[in-house]
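Pasting a structure below so you can have a look.
A protein chain is absent from this complex, but the other protein chains hold their places.
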Amino acid sequence: MSEAALATALTACAAGAVLAMVWPSGAGARRLSLASACAGCSAALVAAITVLQGSLSWTWRSEALLQPLGGVSLRVDPLGAFFLLIVAVTGAPASLYALGYLRHLDGQVRGRAVHALFNVFLAGMCVVPLADNVATFLFAWEVMALSSYLLVVSDPEQEGAAAAGLWYAVMTHAGFLALLAAFVLLGQGGPLEFPAMRAGAATLPPASQGVVVLLLLAAFGSKAGLVPLHVWLPRAHPAAPSHVSALMSGAMVKLGVYGTIRVLFDLMPPLSPWWGGAVLALGVATALTGVLYSVAEPHLKRVLAYSTVENIGLIFVGLGFALLMRAYGNGVLAAMGLVVALLHTLNHAVFKTLLFLAAGAVIHGARTSSLEGLGGLIKRMPHTAVLCLVGVLALAAVPPLNGFTSEWLTFQLLVAGARYTEPALAIVLPLALAAVALVAGLAAVSAVRLFGIAFLALPRTDSARDAHEAPAIMRAAMLLPAAGCIVLGLIPTLAVAQLTAVVSDLGLPMGQLDTGFALVLPLVGSQLWPIAIAALLGAGAVVAAAVAQTSRGPVRTDTTWNCGRIAQSPRQEYTAAAFAEPLKRVFTGFYRPTHEVSLDVHPVSPYFVRGITLRADFAPWMEQTLYTPLIRAARWVSGQAGRLQTGSIHLYLAFLPGALLVLLLIARWIR
Amino acid sequence: MTPIVLAVTECLCLAIAAPAVVGYVRWLKARLQGRRGADFLQPYRDLRKTFAKGMIIADTTSWIFHLTPCVVVASTVAAAALVPVISASQPGDQLGDLFALMALLILGTIFLALGGLDPGTAFGGMGSSREMTVAALTEPTLAIAILSLALTAGSTSLGTITNTLLTTPANAIGPGHALALAAFLIAMLAETGRLPVDNPATHLELTMIHEAMILEYSGPYLALLEWAAALKLTLLLTLASNLFVPWGIATSLSAGALALGLAAVLAKLALLATLLAVLETRVAKLRLFRVPELLAVSFTLALLAATSSFFTR
Partner (left out) sequence: MQLFTKILRTGIVTEPLPDRASSAVMLAREIDRRARALFGRALAIRQVDAGSCNGCELEIAGLPGPVYDMERFGLHFVASPRHADMLLVTGPVTRNMAVPLRKTYDATPDPKLVVAVGDCARTCGVFAGSYAVVGPVDRIIPVDASIDGCPPEPADILQGILAALGRIDAGRRE
């Protein structure tokens, strides 16, 4: 059953790609290819759930495809199926959404290309979690990277898309090279198949093991968005069309997480605690970086991109914790850590999809993508506002939505770890807990700022004033992840039960984590019953509303109290930059703000000032310290290499036998 | 008395006592300022009057404005349902633990901030921005204070913490417990908007944090928000007293034990409220940009408490 569903999924995506290019009418091409993508995602969802429910595991091989590289080998196990589920859960709403979102591209070839690439992207992402040998994995990885790169640069009117695409392309291919090197080292000269690597990993010399783990962390971490390799993410995600951004943030970065889990938990034996500690520290640093930038960014989609970085950090905190516990031999806590990380992966995929789709609807309706230009959209886009509020509350991790469940579990995890283990962790885990709590608080600030500035009060620009509601299909597409947020929040055991299969398949014993509708942690003796909390909140709100209705005197509507001024204007509202100002002052060492003040004076005298312009910005110190030297070095090297291009054809002809000589010498030396 | 009835009664006790706690603090501050002041029942009269007033809804607001008071009240009541007041047997433990309580309080804060941004006034935006900043910066302190409690009690569940401390009072001896209590109280001042973080009696908008967000509310909505703020103060004071100094709380459901528990919690509330009034008379309000320094001090105290718990185990 799952075989058939998976085959259907891949076929549907392939068919969608082909139909997008060949179908005669542009509108028909859009409808058919996106419907095909949606059908493919639904089939993938069915396949994934079947595998998870039944804890199945099956393989499929074909020597015919990719023959020079060793053939295609797929293995469907619960871990791969879970990430397939995440791709499906993100892809289905995104494809429905694109039906309405990309209607304006119907007559252009670019539209067909975007739909075809979308299908290819989905297909690549479906194959990556199922790959069982290096060839399949890297092939699907590269398909995923190329198609997403082309989608990122697909909009010629998007400013900065080309530069964003360049950053993305360079970093993903650097990651590809690191992956290739790591897999070759891990293969130790044998066949580059995952089962062989799994069997032989125990015999890997420790130095090699260290290099392999470092390279894989760098490659998968870069794809996931770990600091300091995250710099492509806030550039590329906002430049892509919104449904593609949703897929990239919801599914593609999770495949970096998948790669990390597959290698560190499945292929390799338990590593030393230092690696676990390093992953935990990287996770904390990533979470803090992501949330601090998301609080201060004015661009709507960049806020969401940095928030993705923050949540990836939280996922890696869970993973680092699991690695640590595994190194110390505490299987139960390691299992719990892995479950929490995977649960947050799913929860984040759901609410980030919703938020990116909502951001797309806002940009589509209000024609502006900066928070400083929005406002008052709750009256002009009422349905989008409600859906966005659900996503924003999940982002802020408040009960009873799904963001809160995984955050609560992360807290419990760190408390349980601090209680049960070595004194060596006596400093590390409390600091990690404090950092995660700070991240949670700052995420709430970012959420309030996002929703409050964009949707509430008065419109700040004309384009926001003339905003129109998103088409019905886009709203329907957003309803799916919104319902997912609510259901996963109220009944978290739905997801936790599936994760039991994943974790036990990886060899970690799973303690009982739930009783029916409540989450129970026997290790720490605490319980969470989201449905009861939701019922209590609902009852309280209803009683409060009833009291307000019955007891009041006359009600009338009047202008806002603005201290007696003549008129209320949008200039009086708080701006997005102003909202984040206190935090920018507290964390000024992190933001490194720069101020540029220029005066426009009257030509007659410098004492008559006509206008003052203040330009406030952040110094991109991460790029400046880490990337600018690399870029400069690369430029210098290529400058030096340019010296070889003297223009003399005799020299170029002499290169041919010279290269042949060098290759013969190398071949001789290898032999 | 079944646990559910007990839990509802406890919650109602907190809800009904909340304005009296605020009234007592105001009365004591008045006496310390050398004036007679209103008696401690004055907030009830204020609330009764405000509930009966008319309401004016600003035309720039949306349904968020109407939703905010309901959500703030609901989240504060839900948080109050988790607090052990009279009895140590806590049916609220099945709902959630200390982290859930903090999250419920943040839910109320988030909606209050949205309600402040909704009318589109500068003061509302200022209040929302400052409130969210202070709330975010108190999170680490509260998390580490919860951790230090959980390290000795073995759980983050409120009933378990209370019961463990009652059965092994030796845990309370040592610097960790006192440091955690100090850190918790400073964080509580920030969460509830009392001096030195925020002056609840100010009418200068540039010095407001909590008050600025409710400037646009009137009538029953205003009364609900004021009462929810009083309830938040009361529940955090009760939490401080019953988690750190639980002796006197009822461990059985007999009438005598419950009466003693009620008397004990009232006495502890009175003591903490007295200390709060004395503190508010002694200190002046901090500049907003000095508040993070105060919160950093409380965070350091909490971290010291947590690490000392490790070494005394």
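Order as written gives the chain letters A and B; numbering starts at 1 within each chain.
One rule holds in what follows: contacts are C-beta pairs under 8 Å (C-beta built on N, C-alpha and C of every residue); 3 or more make two chains touch, one makes a residue touch a chain.
Not measured: the values here are computed from a predicted model.
Of the candidate positions B:219, B:246, B:261 or B:292, contact with the hidden chain is made by B:219.
Contact with the omitted chain, checked across B:16, B:52, B:253 or B:267, is made by B:52. Although one chain is not displayed, chain A still touches it through residues 553-554, 558-559, 561, 563-566.
Interface residues of chain B with the unshown chain, by the touch rule above, are 26, 30-38, 42, 45-46, 48-49, 52-56, 202-205, 208, 211, 215-219, 222, 278, 281-282.
Basically, only the chains that are shown with their structure count from here on.
If you average the Cα atoms of chain A and of chain B, the two centres end up 36 Å apart. Per the touch definition, chain A reaches chain B in the complex via residues 375-376, 378-379, 393, 396-399, 404, 407-408, 411-412, 414-415, 418-419, 423, 426-427, 430-431, 433-438, 440-442, 444-445, 447-449, 451-453, 456-458, 518, 524-529, 532-533, 536-545, 547-549, 551-562, 568, 570, 572-574, 578-583, 585-586. Chain contact summary for the complex, chain B toward chain A: residues 51-64, 66-67, 69-71, 73-75, 77-78, 81, 93-97, 99-100, 103-104, 106-107, 109-110, 113-114, 117-122, 124-126, 128-130, 132-133, 135-140, 142-144, 146-147, 150-151, 154-157, 160, 215-216, 219-221, 224, 288-289, 292, 299, 303, 306-307, 310-311.
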